[in-house]
Structures are given as C-alpha cells and as structure tokens.
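With one protein chain removed, the remaining protein chains of the complex are shown where they sit.
Now for chain A:
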Amino acid sequence: MIRLIIAYFLMFSGAGFALITVIGLLRFPDVYTRIHAGAVVLTISAVLVTLGTAVYVWEFFLSAKIILIGVFFLFSNPMATHAIARASYHREVALPKEYAIDAYSEYLGRDYDDSNSSS
C-alpha cells in the first residue's frame, strides 16, 4: 500500500514537471532558454517517472530494466542538448544578439554589436 502511494507520488510529480516543461517551452523568449526548459523534462521528469514505474512493478528484473532505461536517458540527454545548442550557435541558426553578456562570441572572434552589418 505504501509502495503504491510512493509510486504514484513519484509518477505524478514527474508528470507535473513535464507539464511545467511544456508551459516553459511555449513561454520562454528564445532558443537557448527553451532548451533549458526542455532539459528539465529529461533529467527530472523522465527519471522520476521511471523510478515510480520501477517501484510500481516491484520485481527485480523488471525494475532493473526500467532503471537501466532511466540511466540511458541520463546518458543521452546532455549530449543531445549540448549538440543542439552548439550547432545553433555555430551555424548561426539562432544568435543571441540581445544578450548583454556573451563571452562565447569573443572566443569565436565574432562581433554582433552592430546588427545592420549582417545583411
């Protein structure tokens, strides 16, 4: 009984974080902040849902399999996030022109202060 309550608590909190992610994806202003909102769903929400499912089924091999799927989420998430953000900066898909603090453009040797020179 307590096991079921814990499982439902974990699953519902994971679903709540997923809902927050969707609202954040819709409301945040530009690409990079939206990626931040998307990082919430894979680290917290997916892990909470997989943990809740593993507690719910409560059988050794099945739970181990589900937890292994959660670990694969944790491995693949940062690489995908990093690759999307870095590619969108390098290929100039979405440039953060309105940022006050941008140390990365100095590293790449670019200067986006004059916006009319981009034509």
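In this text, contacts are C-beta pairs under 8 Å (C-beta built on N, C-alpha and C of every residue); 3 or more make two chains touch, one makes a residue touch a chain; residues count from 1.
Convention: contacts and distances are computed from a predicted model.
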Which of "Nitric oxide reductase NorE protein", "Dipeptide transport system permease protein", "Na+/H+ antiporter subunit E" or "Anti-sigma-W factor RsiW" is the UniProt protein name of the chain not shown? "Na+/H+ antiporter subunit E"
On chain A, what residues meet the omitted chain? 17, 20, 23-24, 27-30, 32-33, 35-37, 39-40, 43-44, 47, 61-62, 64-65, 68, 74, 77-79, 81-82, 85-86, 89, 96, 99-105, 107
